[in-house]
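What follows is a single structure, written as structure tokens, with notes after it.
Omission of a single protein chain aside, the complex is shown with its protein chains in their original locations.
And now, subunit A:
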Amino acid sequence: MLEKMKEIIAQQLNAEAEDITEATSFKDDLGADSLDLFELVMSLEEEYGVEIPSEDLESLTTVGAVMEYLKAKGVDA
């Protein structure tokens, strides 16, 4: 899952895929603001076929947190 996520995040946030780890913070490390996160979440929704309500976004601050979240939603990748 991490490899695919890296690719999506790198594309959405104009970052380098090799710099992205599970500990990467969207806001602190990649300079993403709330609108960037919405775009990212929408790409993830499309990729993984899940729905991510806006109120869940607050807890999704790092790459690892998103992976945990998607796994809890039953995403198996």
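The working rule: a contact is a pair of C-beta atoms (placed from the backbone, for glycine too) under 8 Å apart; a residue touches a chain by one contact, two chains touch by 3 or more; residues count from 1.
The definition used in the following text is that contacts and distances are computed from a predicted model.
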Inset, instruction - Have a look at "Beta-ketoacyl-[acyl-carrier-protein] synthase III", "Response regulator transcription factor", "Cytochrome c-type protein" or "Glutamine ABC transporter, permease protein" and point out the UniProt protein name belonging to the hidden chain. - result: "Beta-ketoacyl-[acyl-carrier-protein] synthase III"
Inset, instruction - Write the list of subunit A residues that the hidden chain touches. - result: 33-35, 38-39, 42, 54
